[in-house]
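As you look at this complex, bear in mind that one protein chain is not there, while each of the others sits in place.
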Amino acid sequence: MIFANVLSQLPIALPAISYKAVAPELVLFGGALLILLVSATVGKRELPGLYRAIALVAALAEGGFSGYQLYLAQGAKASLAVAGAIAYDGFSAFAGIVVAAILLLAILIGPGFIKRIAGDGPEFLVLMLISAMGATVMAQGEDLIVIFIGLEILSIALYVMVGYRIGDGLAREAAFKYFILGGFSSAIFLYGIALVYGATGTTNLAKIGAFLALNVLTHDGVLLFGLALLLLGFGFKVSAVPFHLWSPDVYQGAPTSVTGYMAAMAKVGAFAALIRVFDIAFAGQIVQWRPIVVGLAILSMVFGALFALRQRELKKILAYSSINHAGFILLGVYAGTAAAISNTLFYLIAYAVIVVGTFGLVSIVQDSIGVSEGSCSLDQLRGLARSRPALATVTAIMVLAQAGAPFTTGFLAKFSIIVSVVEIREYWVAVVAMLSAAIAVAFYLRIVLAMFRGEPEEVEGERVLAIQGAATEAPARRQALAWIGVSLSLVFTVGFGIFPQPLLDLAARAHIVG
Amino acid sequence: MGAVGFVVLFPLLGFLVLLTFGRRLGDPVAGWLGTLAVFGSFVSAIVVWLARLGNEGHPYVLRLFDWFSAGGLHVNVSFRVDGLSVAMILFVTGVATLIHLYSIGYMKGDPLYHQFFVYLNLFVFSMVVLVTANTLPLAFLGWEGVGACSYWLISFWFERPTAASAGKKAFIVNRIGDTGFLLGTFLVFEHLGSVSFSRLTAGSLNLSPDTATAIVLLFFLAAAGKSAQLPLFTWLLDAMEGPTPVSALIHAATMVTAGVYLMARLSPILALAHTADLVIAIVGVATAFVAAMAATAQTDIKKIVAYSTVSQLGYMMLGIGTGAYTAAIFLMITHAFYKALIFLGSGSVIHSLNGEQNIRRMGALKKYMPITTVTMILAWLSIAGVPPFSGFFSKGAVLENAFGDSPLLWAAGVITALLTAYYMGRLVYVVFYGTPRFEEVTHGHDPHESPSVMTIPLIVLAAAAVIGGLLNLPVSGFGFLGSWLAPVFGTAQAAYPMSAGLKDGLMATDAVVALLGVFLSWRAWGGVSENPALERKIFFNGWYIDAFYDRAFARTGTAVAEVADTVVDRQIVDGAVTGVAGVARLVGGAGRKVQSGLVRSYLLIMVGGLIVMLGYVLTVAAR
Amino acid sequence: MGYLDWLIAVPAVGALVVPFIPVSEERRSLIRGFGLAISLVELVLAAVVGVQFNSHASGYQFVTDVHWIQSFGVSWFLGADGITLVLILLTALLFVIAMFAMKGVKDFRAYVGWMLLLEAACMGSFTSLDLFAFFVFFELTLIPSYFLIADFGMGASGKAAVKFFVYTFAGSALLLVGIVSLVFIHDSETHRLTFSLPALMDTHLSGTTQLLLFLAFTAAFAVKTPIFPFHTWSPDAYRAAPIPAVVMLAGVMAKLGSYGIIRFDLELFPSTARSLAWLMLTLAVIGILYGAVVAAGERDLGRLVAYSSLSHMGFIVLGIFAFSTEGMSGSILQMVNHGIYTAALFLLLGMIYERRGTLDMAKLGGLQKRAPIFAAVFMLVVMASVGLPGLNGFIGEFLILVGTFITHRWWAVVAVAGVVASAVYMLWAYQRVFHRSQADASPFGEIKLKEALLVAPLLALIVLLGLYPAPLLARIDPTASAVVQHVLAAKGPVSDGASLPAVVKGVK
Partner (left out) sequence: MTIPGSWYLVVAALLFGLGAFGVLTRRNVIVMFMSLELMLNAVNLTFVSYARMLNDVGGQVDVFFVLVVAAAEVVVGLGIIVAIFRQRATVTADDISSLKG
């Protein structure tokens, strides 16, 4: 307590930080530091089990706090903290839960495989926790600069994770591309913030909203420019067409478990921030930015589906499929009503869980056919149904869930977005959306077809990289935790697919107070 | 009266028993069982006739059960007993019994012996249902049932491709006719609200003339299909591919007369549609003439008889068209006797010349086959219309009514009568008289007379052909058939006022024409067996009608189907679908090129996207 | 749990249990036994429903209505009327036969699993009156049938399966948007968010909206039935699918399309159905004749039966849009009849394929000489499909034509030609396969007892329903007339009065 008194005497006025608001970030950051501390102190022997336990605890704690905040947010008025820079309301709490869910699955699935290519180092888990923190900061960011910082924390951590297997040429190339393009789009995003700041005099979302509500700018060129640049930044992060070009290469180059994690976490953070920014700050300008968002959405859905038709590499196909999903979520943002936002959140959590689960399965498939986390072409899947029927069936279910098969959250997610779009009377947009889903079914089925057709040909030796001292324990043990993670995601997908009401209620409470 | 149920039940039982145990019963027993079943049906027909002798007043309807009903349409399975149906079941089951008996001998040694009788019994069942059905759909069941049986029986020897396609052709042409039956039934239901014959009593129909005409013409299309009238008769010629008893029973005596029966049954409607009647009469007499001319030049014995059947059916339709229903039914019955006889006679000739059907390789058979020869000559004389044989009276009655309707029709009818006598005479002389030409066919030894099981039916039929006329003598008081059928046709029956002198004159001309025909055939074919002058190519090919149908419908049909399948469906309709998929894949391919892997091209595209957005924003801001 | 819930639950649970049955590899035929038992239980259940069904009561019976997803207003709402009952019975029966017909496969587990899931999905689609639940089951049928075709099919089954799935999915994509829009319009009118059919029936839709919704709904059903020109997936899918799957595809799932048209198109958009009747009738008639002509040109028996199925489904659609009680009852009855004889046909084709390894007519021939009993059975089924009176094909066809003749005369006149056309291609095919003497005397075993027993129930039904369809018709007729009255009674669309075609005369 002495420290607090000393501080209070100092002439500078410390902003009142309500630790309740930033609890999720603190927990994640604390977990990351703890892992680093433990690995630093414990010396030569690495303790992967302990690191993973700490990470799991951190993730669960973060989930707990977010759940508590969501419970609290039920009645609470606008709850801003840290001088209005952080908002913790139902929306951010729900985003926190989604982040926790992704973390939980990724921690279970990832490390087992990463161990084979990059040893037992704690860095992977630390980076994961840090990037998760970045995502929650973005979700809670009430100030454009805070959102930018969250974005950068998330992005930079992801650049490193993508290049985690630095020995492999493809991974290096993916990291480089992701870095350069990410940096470029962050710069543009930042310039957008600057222009918005110039036009409205503040970077705080609430204040911007208030400012724009009061005085109508005569020539709002600068503001709209800024808006457009912001949209590019978000568009890049969620890989909306035409800013999607990085994702196929990076998804293929990066290690599979990183790809799965990145596909989920990047989108959650970006979409949370996007919704909050456009819902609070630029609610007034909805007429101007809506057409852009719907344009991006349709491009992403249609081309996301079309470009995947001729792909032969599994992870590239899944990259395009997540572009298609991004299109659908953008549609939810475009709809803009409160109900649409909760439906979008429902889509987000459904998508996140399915994507991490699907990529987890891809890792297991790769591991079982000896290809370590590298690119995996469809032909290598041939005959999987004969050799590993259970694995093939679960993968088929998850892929079909992405396609929108009934009795899975995938279907309900697409359904809720269609409901939101129809509610704003945009029938033709809904038709285009569903037709893009129909096109998408074609390549989802090609994945399933590859697994269930043909005999398992012997796997031509993929040049297995020299693994620095990877423990050579039997694959079964290494995949055990991964199987738990995948089954959790399967149970979630099918469970809430059949009885979605609890999840929908949860999403309904996640409205933005801001 | 309830015995009509048994008339129907016996052949059905026969069919079921033979179907299940036929293979085990084997060669003769199956045949006898089949004959027994049909004979049982014949006996019950007689019982029904006797029961009916007393009160010919109103028809009796035996209702079994409700077949199907939906909305306003209620169809039940019920059988009608009135003058017409009793007459029909009597002569159908009678002739069928004789032909069953004949077939036992004819089909001896055939591997599928029992199957033949399965189809025959099913045929008799369908025929009996057809003639006694009280509702149009049930009649249609019988109608298509006989069509299907004729299909199975024609293609009985399916090994022969010609037989198989002949059967198929028969069924399809019949089906074309059947569409008329269906549409007629729908019209009847639409206007009268019911499809039962009891509703179609004369006088109670408030049908407008053109509806009546439409109904009659539609049903006539069906009759034309079944009774081989002009547009749809070609199938009967090919039907000769089937075994001879089949030709005798189905394509001479019973099935082909179904069309005439149907028209007779619909007489109340015909009475309201005079234009339609005229059409029927004209088509009838035209068919008679065309078929008769074609018959003069055939060399295959069965083809001659087939054309003769078509011609005689034309006469019956002439009778129907001119409103002379009794005369038409009378001609139908007598025709059944002598035409069955001629067919069976030809069958016994073919049987003894082990399968040879070309009359040019026959001749002088009267020495070896006395019974067949005598019965054939009797049949020839009655079909020619030489008094006092049955043909004279029945054809006479039809011609008399035709004259009453319009002398032109009568004239055509008389000319055809001459031709009939001529071509049948040609057949008899070439086959039974003249020089023997069957050496290489019978490998040297002489042909033998058919066994008694085949000749007995010949004799019975010959007797019937001779005394058939008694059924309905033109002398008042002896018109048994006329009085028997009067309650059925009632006012529909046309009565042309003619003086007795005119009637006698007409009868005289008939007799003279018949004798002239006989004389001409004797002069032309007494000694010689070939005479190209009299056997023109055009008639031999049946006026090229069949050839025309084949090219116009069969060939083009197959070609169209071929094109429809390979081109239209695969390329165009399916093409559209795969085209869309192709375009999608094309765009997919383009996508791969855009993904060039070069970081700087990605940046360029991103900036491009940004510029588009900024451009849009500017236009919005400028507004 | 009402009867209908059990109808769905039994096969669904069966499907879930199958993968975990602890049976060793060589005794895997036990799994087939398990599948068979489930389908038999299902048949008994369906029979019980049939018996309990009270054909005089109007409206839906065996109703269960419980909340499912409140936030979207979705409820688990099942009910059965005449149409549903008849189709349930057909589905249950065909499934038992399909299970029997399942042989020659290494992986029984997946096979039985997918088949049971397919049965559950079909039952769900037929019985659910909640549009959301119907859509979910309607879509669910795609997944098992895709796997059945792709994994256990013959020939280029992979491509055919994908084409089938994507084509049907695209159709149902429009259906989904249609359903959601309808529900939204209803909600904005009555402030009650619900997907239940009875509630949605009284939404006031303006002419153009009702037209667009009608087209969206019909798109999905037209692909499923199939109606011309959306049929090109069916020959490939039917030809590539294994016999048990194609029995389901042609026998049951084709009826999903026509059932959907009756249940949803006519009930929800009666006035548009009336004003667009001329279009649907024309498509139906084209389907009848086009299907027949292409079938005649077809070389492969499997594809021939597929096109003949297109032609017969054309009759069913004709009966539906004739808007006369006779026509409607006829088309519902014909759905059952078509299911029976097409299933029988495909089973027989399976036997031919087993013996000769091909269905190409050029390579088949002279079968009647080697297998007369098989030929006789085949002939019976061919005659049923051609509509010979006395067999089940005729009754439905007759009622459809009569019903269409009364209200839309000239369509019926043209459609009757279909009766001739079906005789042409069927008998021509029969002749090429059975009569033509085959050059190489490759053996063709006579029909075995097991195979005969497999087809026997269908043959019995073909004859029985041909001679005595009254029990079925008694249950179908009240529902059919109710639907027809509903369509005819509906007043024109709210705003622009789409003019009724002059041809529609008052129904007797």
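Should a chain be cited, it is by its letter among A, B and C, assigned in written order, with residues numbered from 1 in that chain.
FYI, a contact is a pair of C-beta atoms (placed from the backbone, for glycine too) under 8 Å apart; a residue touches a chain by one contact, two chains touch by 3 or more.
Worth saying up front: this structure is predicted, and the values here are computed from it rather than measured.
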Chains in view that touch the one left out, judged over the entire complex: A, B
Contact residue for the chain not shown (choose from A:38, A:145 or A:210): A:145
Sole contact to the chain not displayed, among A:33, A:57, A:187 or A:498: A:187
Option from A:249, A:279, A:367 or A:423 whose C-beta touches the chain left out: A:249
Residue among A:89, A:173, A:367 or A:423 touching the omitted chain: A:173
Residue among A:203, A:409 or A:489 touching the omitted chain: A:203
Sites on chain B contacted by the missing partner chain, in the whole complex: 592, 595-600, 603-604, 607
Positions on chain A contacted by the hidden chain, ascending: 145, 148-149, 152, 156, 159-160, 163, 166, 169-170, 172-177, 179-180, 183-184, 186-188, 190-191, 193-195, 197-198, 201-203, 249, 252-253
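Assume only the chains that are shown with their structure count from here on.
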Most widely separated chain from chain A, with each centre as the mean of CA atoms: B
Chain pair bearing the highest count of C-beta contacts: B-C
Inter-centroid spacing, chain B versus chain A (mean Cα positions, whole Å): 79
Gap in Å, rounded to a whole number, between the CA centres of chain C and chain A: 44
Separation of mean Cα positions, chain C and chain B [Å, integer]: 37
Residues of chain A engaged with two or more neighbouring chains: 439, 442
Multi-partner residues of chain B (at least 2 other chains): 581
Parts of chain C lying in touch with chain B, wherever the complex brings them together: 163, 166-167, 229, 231-233, 235, 290, 293-299, 307, 324-326, 329-330, 333, 368-369, 372, 379, 383, 388-390, 394-395, 398-399, 401-403, 405-406, 412-413, 416-417, 419-420, 423-425, 427-428, 431, 434-437, 467-470, 473, 476-477, 480-481, 508
Chain B to chain C touching residues, read off their complex: 65-73, 112, 115, 137, 140-141, 143-145, 148, 151-152, 155, 158-159, 161, 164-165, 168, 171-172, 175-176, 178-179, 182-183, 185-187, 189-190, 193, 557-558, 560-566, 568-569, 573-574, 576-577, 581
Complex interface listing, chain A residues touching chain C: 385, 389, 393, 400, 405-407, 411-412, 415-416, 418-419, 422-423, 427, 430-431, 434-435, 437-439, 441-442, 445-446, 448-449, 452-453, 500-501, 504-505, 508
